[in-house]
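Here the complex is missing a single protein chain, while all its other protein chains stay put.
On to chain A.
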Amino acid sequence: MRGSLWQLGQSIIRRLSEADKKAVARRYFASEADLKKTVLYDFHVAHGGKMVPFAGWSMPIQYKDSIMDSTVNCRENGGMFDVSHMCGLSLKGKDSVSFLEKLVIADVAGLAPGTGTLTVFTNEKGGAIDDSVITKVKDDHIYLVVNAGCRDKDLAHIEEHMKAFKAKGGDVSWHIHDERSLLALQGPLAAPVLQHLTKDDLSKLYFGEFRILDINGATCFLTRTGYTGEDGFEISVPSENALDLAKAILEKSEGKVRLTGLGARDSLRLEAGLCLYGNDMEQHISPVEAGLTWAIGKRRRAEGGFLGAEVILKQLAEGPSIRRVGFTSTGPPPRSHSEIQDEKGNNIGEITSGGFSPCLKKNIAMGYVKSGLHKAGTKAKILVRGKAYDGVVTKMPFVPTKYYKPS
């Protein structure tokens, strides 16, 4: 039995064979007491949150609304997500930028202060260690957020390289923002609702931009970004102020912005064509294969200088052998590891994420196929429980993104 995000509260254990049961008990129950809770845990439970283990945290997978309704509401009104399990980190020191550039594909030096981008931490083979949204706060301060499930390996990786960098005289240090919580506010009501809680003019803060400002009486790090394809924000708030802020957001929206769990978050990001690290991107997948070539800064393509640059630059020159693409399909929703075949039945790749789109009311998926078979409109077969269903390569995002950009 695979580990899984989806916990329906039903006794899965009951259905496992005795042998599996013992194995599961050993693997999981021993650590249950160790699950971490965000400062909003009681708030989630009070709002009907169904808490499940996720990346070592007890997190709400959904609230009273179904995942379908919750997903649609985020796009029609707004959703608020507790993403405090994610790891916020600041790099400080005059060499922060040159240090980070050794580890990521972004042109960090080229970012204007107060702006950021999605980037990828690469390994020596050009594979992805994690994806991350990084922000250049100032020339000597980078703020970034990494995935909860990658926290330990990311921090170990950064620390190892930081030691070597400092040994050579580089000026960089880090601060892990465990004193802060992270709320994502997404959807068309995100900006109007948040505007009620701050004096700063949010109409001047565009997609990818960052500001340190007062929100609801607390000093917050605000990034106009998200993981849904909608306009919205991620708000890093001192943990002692997180509950008040969460309540204020719900109150100011008059109930239209709803608490939204990991289930809808997954549907939303899939509809937006965004990668989920661990599924759609892994250690052996390069940013080029993952379709994130756009995130490799021009200067970085010319100069390299990041881990695995040789492999990645070669792929850029010659084209990758596999590529991440979107699919729509008939039949049951494809899931991770569903085989993809060409029309003659030859294996051409594998699905990495898939599901039923609550907004489009049809199956959507993403996966990797051999180059040449990646063009939109290419027909394929997707195998689910041994049966082949019709699929077609479809341009992503599946649902148009609505990022707030200067007109």
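Please note the rule applied: a residue touches a chain if its C-beta (ideal position, glycine included) is under 8 Å from a C-beta of that chain, and two chains touch if they have at least 3 such contacts; residues count from 1.
Rule of thumb we're sticking to: contacts and distances are computed from a predicted model.
Engineer: Can you work out the missing subunit's protein name as recorded in UniProt? Choose among "Nuclear transport factor 2", "DNA replication complex GINS protein PSF3", "Anaphase-promoting complex subunit 11" or "Glycine cleavage system H protein".
Structural biologist: "Glycine cleavage system H protein"
Engineer: In the complete assembly, which of A:39, A:52 or A:348 touches the absent chain?
Structural biologist: Selected residue, touching the omitted chain: A:52.
Engineer: Looking at the full complex, which residue from A:73, A:186 or A:267 touches the chain that isn't shown here?
Structural biologist: Candidates A:73, A:186 or A:267; residue touching the omitted chain: A:267.
Engineer: Can you tell me which of A:175, A:196 or A:337 touches the chain that was removed from the display?
Structural biologist: A:337
Engineer: Hey, which of A:127, A:358 or A:391 is the one touching the hidden chain?
Structural biologist: Hidden-chain contact among the options goes to A:358.
Engineer: So which of A:279, A:293, A:341 or A:401 would be touching the chain we can't see?
Structural biologist: Of the candidates A:279, A:293, A:341 or A:401, A:279 is in touch with the missing chain.
Engineer: Footprint of the hidden chain on chain A, which residues?
Structural biologist: 1-15, 24-25, 27-29, 31-32, 35, 45, 48, 50-56, 58, 61-62, 66-68, 147, 149-150, 263, 266-267, 276-279, 282, 331-333, 335-337, 351-356, 358, 363, 385
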